[in-house]
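Written out below as structure tokens is the structure these notes cover.
Removed from the display is one protein chain of the complex; every other protein chain stays in position.
Order of writing sets the chain letters: A and B. Residues in each chain are counted from 1.
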Amino acid sequence: MRTRAEARRQRWAILGFAVAILVLSFVVLKSAYYQLVLTQVLLWAVLSLAWNLLSGYSGYFSFGHAAFWGLGAYTVALGMLYFDLTPWISVPFAALVGAVAGAIIGYPTFRLRGHYFALAMLAYPLATLYVFQWLGYQELALPMKREAPLLYMQFEDPRAYVVLALGLVVAALLISLKVENSRFGMALLAIKQNEPAAEAAGINTWRWKMLALMLSGAIAAIAGGLYGVVLLVVTPETVFGMLVSAQALILALFGGVGSLWGPVIGAMLLVPLAEGLNAELGDVLPGIQGVVYGIAIIMIILWAPEGVYWRALDRLSRRSPAPHAPEPAAGTIATPVAANVAPLPRAPAPLGDDLLVLRDVGISFGGLRALDGIDLAIPEGGLYGIIGPNGAGKTTLFNVINGFLAPDPGAITLSGEPITGLRPSQVCRRGVGRTFQVVRAFPRMTVLENVIVGAFVGAPDDAAARQMALAALDRVGLSARSGAIAGGLTTRELRLMELARALVPHPKLMLLDETLAGLAHDDLDGILTVIRQLRADGITVVIIEHTMQAMVKLVDHFTVLDHGRLIASGQPNDVVRDPSVIEAYLGKKWVDRVAVPAK
Amino acid sequence: MAVPFSTVDLLQALSAGLLVGSAYALMCIGLGIIFGSMNVINFAQGDFLMLGMYAAFYLTTGFGVLAFLGPYGGPIVAAFLAGPIVFALGWVLHRFIVARVTGAGVSQIAGAGAYGQIIVTLGISLILQNGGLIVFGSTPVGIRTPLSRQSWEIGDVLLNQARVVSFFFAVALAGGMYLFLSHTRLGKGLRAAADNPQAAIYMGIDVDRAHRIAWSVGVGITAVAGGLVATFQTFQPYVGFDFVIVMYAGVVLGGLGSNFGAFWGGLLIGVVQQMSTLILPYQLQNTAIFVVFLLIIFLRPQGMFGRLSERT
Partner (left out) sequence: MNRKLTRRSVTAGLALGALASPGLGIGIARAQTKAVKIAMIAPLSGPWARQGQLLRMGSDMAVDDINSQGGIKALGGAKLEIIYADAGDSTEKAKNAAQRLLSDHPDLVGGSGAWLSSFTLAVTEVTERAQLPWLTLSYSDAITNRGFKFVFQTSPTADWQASETLPTAIKLAEAATGKRPKTIGIIQDNTASPVSFGKQLREGGGLDKVGLKPVVDQIFTPPLSDATPLVDKVRSGKPDFLLLLTSAMPDCKLVLEKLDEFKLSKGKVPLVGNGAPFGSPELLKTIGPELLEGLLFSVANWPMKGQEEFIERFKKRTGEPFLTQDGLCGYGDVAILKEALELAGAADKLKVAEAIRTMNLTTGPAAQSFPGPIKFDDKGRRQDVPMIFAQWQKGMPVTVFPTELALAKPFWPSV
């Protein structure tokens, strides 16, 4: 998402930051106390960067990063107490511990989403806290090594700790930067935006999430290990407690979630603020420092709900307009769709062999049979419509075809090859594209960036991905808007963008889920033209819709679902006259008023 | 050490669990209403609990306003009065602070609201705790009532009177909330606003007001729970911490979005906490809660009664 030049600029910024901190520590700050606070600022920044790596980028909020921090601290403490292990070894080793913990935690927990995930994560450090107390590790003090202090990371000069902590911050920033600019980062972003869509676009979401958690855990743990060395006393509440997890979150949210510098900004603002308040007001009126701190963070977050970084960026960009992605050359702009297009004559479309075949597909949720005995054969090259009342199972059917749900029983083949039970990303690689009812765009990113995020399958590198995304935008007629910020799009444009994203990997089968819902009459025709063009390009399109008028004009073939069963299938004219369809869905009045006269 | 336990021990632990759980259940309902209606994770919930405790304390022992009701009735009435007091405070907080980072208007922007609300509720928590220290002082206090050391006996099983009384009132209040939410117009409006704020607006429901009511009711109910707990437990301004985790575990266990579930979730947490001592070392009581919590989340992510997560 960043250009190479931007990435280079960020690396210089990181270097500059490191130099500034060194100057601060070695030249400006004089007392050991300030060095200690600076060290803490940097260590908390690392924890927050680790948190951001997972939660800021992927949207999977973790309330349990204290688990990694604590494991890191205890690795170092126990290592020194029982094995006389020097922190020079145990601190890096803590990273390994954190990664393994991430894997163990992620394996079961990633089955959850949203708030459930966040709160489940809450449980891990707290459960571990009690276990460590039970094991007898209430208070571990790292032994003072008078004979060989340097061997045990016990420096007399507190600036040594600043340097070590700074090293971790720089490493974490560089890692975050690398992730942001790689497929890893784009995968996480896609997951944040719309995980099912990402999965359907070919991204193995589980693998990327696990990797993110493991990396995040490793970084958090190594920082926790160094924290143990600095504090010299490790207790379960100090390192596994809720406040640690909360701190990781708050610093990132405050500074600017999902940004590279957010956690660092948050740490540099909030940690000194809290400590300063403690120092000045702590013995004056006990408790007042907490009140002031609470008021301060509320006021600032009301001013900048997404974080200081984004707000500052907004402020700056208001003065000078933000540079947009360069518009594509004039020659590639597709002609805008005509406003009023008469329905195409219903010539029988050249139908090829069966592309998608469903045999006796069914699925239950709890006691409810959502789909039952579905037999469907969709030939290549046609425009196929699926309609039915709410709750009939239309989206469920798509989810089954796509691989989000496994049919029981039933078999599905694509071009003769079985695809039952494959992951959605694998189904996508076989050539199936899918749009979703709820279009989720990244409001701050451009249209092109939103679409690139889905351009994974078959793109050998970022440049190719970009080209493919541009081509897809061209196909849906949105090239003119490729540089626009997605937050300002109309519903019609959003739908087209969603279509473009699904089109990027050149699917042979497109599953469109209520693409026309909520569109005004003029917009409707525009999208219909695009969809027809897809068919003309040889893509088989299956579309779920409610708007009968549009569907009747659009499709070659109808299937009607009701209560999970196929109740009618055939030419639109026949289907709309089918008594069972009328009873279940259309209603007599509609038929009398609107139906196209029989041939 | 796993020591074999007798039936009496089992029944005693079970009854202790139910009694403790009833207080948790009521707290969880409060949190559940807020979470279910507003999708807000309120970090300050434990501190509203603390406010309820202090409100009840000052009404009975502190200023002696309800002293005329005696040591049996006074504390219960005080606990219930704590509800409206904290309700009012919650109303003001929502109107001026919380509404700015939550609600229908905010939830449209991808995720932006979620971040703001976490920090705001955390800020409120800090203010309440530390402000509480300044106003109430650091000395732990408790409501004195003879009920806290008397018990009713069923066979060999002893049931602490203060906790039993609290149990009945908690259940009654929970039942009342359930009826309110399912049968009154206001209650149904709250649920509609929770399920689909957009649609609710179109249907003429003032979502902002609905949220304010949900928030205030939620903190008010938790405050009543606090008042009831205050009859048998001592507390100080930072006591909220100890309960926040339990509340969240209970709400998630019961199923986010289901108030009915929050009640059962809280009850289950109490039972697990007390009964785990029969087979596990006492120190691992709370670990047992989390293990059960995780097990249920994995086997049934929507909790016992919750709604399934977002549609694709």
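Note that in this section contacts are C-beta pairs under 8 Å (C-beta built on N, C-alpha and C of every residue); 3 or more make two chains touch, one makes a residue touch a chain.
None of the values given here were measured: they were computed from a predicted structure.
All shown chains touched by the missing chain in the whole complex, by label: A, B.
Within the whole complex, the absent chain has one touching residue among A:Glu139, A:Asp537 or A:Asp574, and that is A:Glu139. When the omitted chain is restored, the residue from B:Phe35, B:Phe48, B:Trp215 or B:Phe235 that touches it is B:Phe235. Within the complete assembly, residues 6, 8-9, 12-13, 15-16, 19-20, 130, 133, 137-142, 144, 148-151, 158, 160, 163, 232-236, 238, 241-242, 273-274, 277-278, 281-286 of chain B touch the chain that is not shown.
The chain not displayed touches chain A at residues 31-34, 36-37, 40, 130, 133-134, 136, 138-139, 141, 143-144, 146, 156, 231-233, 235, 237-238, 243, 275, 278-279, 282-283, 286-287, 289-290.
Here is the rule we use: only the chains that are shown with their structure count from here on.
Note for the complex: chain A touches chain B at residues 59, 61, 108-109, 111-116, 118-120, 122-124, 126-127, 130-131, 133-134, 193, 196, 242, 246, 249-250, 253-254, 257, 285-291, 293-298, 301-302, 305-307, 395, 399, 404, 436-438, 440-443. Residues 35, 39, 41, 43, 97, 100-101, 106, 109-116, 118-120, 122-127, 129-134, 138, 237, 241, 244-245, 248-249, 252, 256, 281, 283-287, 290-291, 293-294, 297-298, 301-302, 309-312 of chain B touch chain A in their complex.
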